[in-house]
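Every protein chain except one is present and positioned as in the full complex.
After this line comes chain A, so read on.
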Amino acid sequence: MSAVTVGTSDETEQIRSLLTSGDKGRKRTDRIMTMLVYGAFGLAMLPLVSLLWTVVVNGASKFNPYFLSVTMRGVFGGMDAGGAYHAIIGTLVITLCASVLSVPIGLLTAVYLVEYGRGPLARAVTFFVDVMTGIPSIVAGLFAFALFTIFLGPGAKLGIIAAVALSVLMIPVVVRSCEEMLKLVPNELREASYALGVPKWLTIIKIVLRTSVAGLTTGILLAVARVIGETAPILITAGTTDSLNFNPFDDRMMSLPVYIYRQYAQGVATCRDGQLDCIPDINYMRAWAAALTLVLIVMLLNLAGRLVTRWFSPKLR
């Protein structure tokens, strides 16, 4: 026994006390910080959960297949009728057009900045992208409105003008997020590809974009989520309408945020005495149901993004 015992029992005691006497102050700080972190998380979750809860509770009363499949044509006063079908289609068409416009521009700009951009031009592009990120959405709307006034005369209201306004807002977000994702692709993979005698453009398409496709999808979906809820620029560029319109190049187009705004702005409906199917606050109910629809669309988009990420992200086993 004594042969394996190192040092005297006195030294062992010293070491033991050194190793076991934890720093009281440090433990206290640790507890406080842990509580703070959890507290901050709870506080951040509170408005989010409350918001979702309010939207679901208020929206559920009128959210049904009927609401999703009819327009507001011929609906007036406090009639218990009408839906958001035209607004859903409008939102989808306008957002799709905005994405078609901004994803190629944004993605190619990001590729330029990461793979080619050097010197003053790249710095200028980065600077203007940053400036564009801060443009208020109503200004983007006015810009698109003014732009199309040149071609179509004043007062033109089309879905495509709204799409242009939204793409002004969307492009900088797409550039920024895609740039970050492309930067994450290890340089070693580019070099490995060059060393196999693969030209730069094929390396970018088949290695850089392919490796980062999951991140790119997430970034683009974030940009879509950023613009799908815009109200002001769509209101002044696509106007409002009660009827269904699939064509962004012809006539006005409704969208969900504008629909919500319009329903809310109409306020309490006046019902005549004895009118049976009249609900005074039907407009608010429709607004909430449309809000729920919008939240669900964004959620579905996110879900689709998750699936794409799962399919395309690099696998280990």
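The rule we apply is simple: contacts are C-beta pairs under 8 Å (C-beta built on N, C-alpha and C of every residue); 3 or more make two chains touch, one makes a residue touch a chain; residues count from 1.
Basically, contacts and distances are computed from a predicted model.
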Item checked: Choices "ATP synthase subunit b", "Glycine--tRNA ligase beta subunit", "Menaquinol:cytochrome c reductase iron-sulfur subunit" or "Phosphate ABC transporter ATP-binding protein PstB" - which one is the UniProt name of the chain not shown -> "Phosphate ABC transporter ATP-binding protein PstB"
Checklist line | Hidden partner chain, touching residue among A:Pro47, A:Gly134, A:Pro154 or A:Pro314 | finding: A:Pro314
Notebook entry, point to check: If the hidden chain were put back, which of A:Thr211, A:Thr241, A:Ser255 or A:Thr293 would touch it?
Noted result: A:Thr211
Notebook entry, point to check: Which residue among A:Val70, A:Val125, A:Ala156 or A:Val198 touches the omitted chain?
Noted result: A:Val198
Margin query: Contact with the hidden chain only, please: which chain A residues?
Written below: 118, 186, 188-199, 202-203, 206-207, 210-211, 312, 314-317
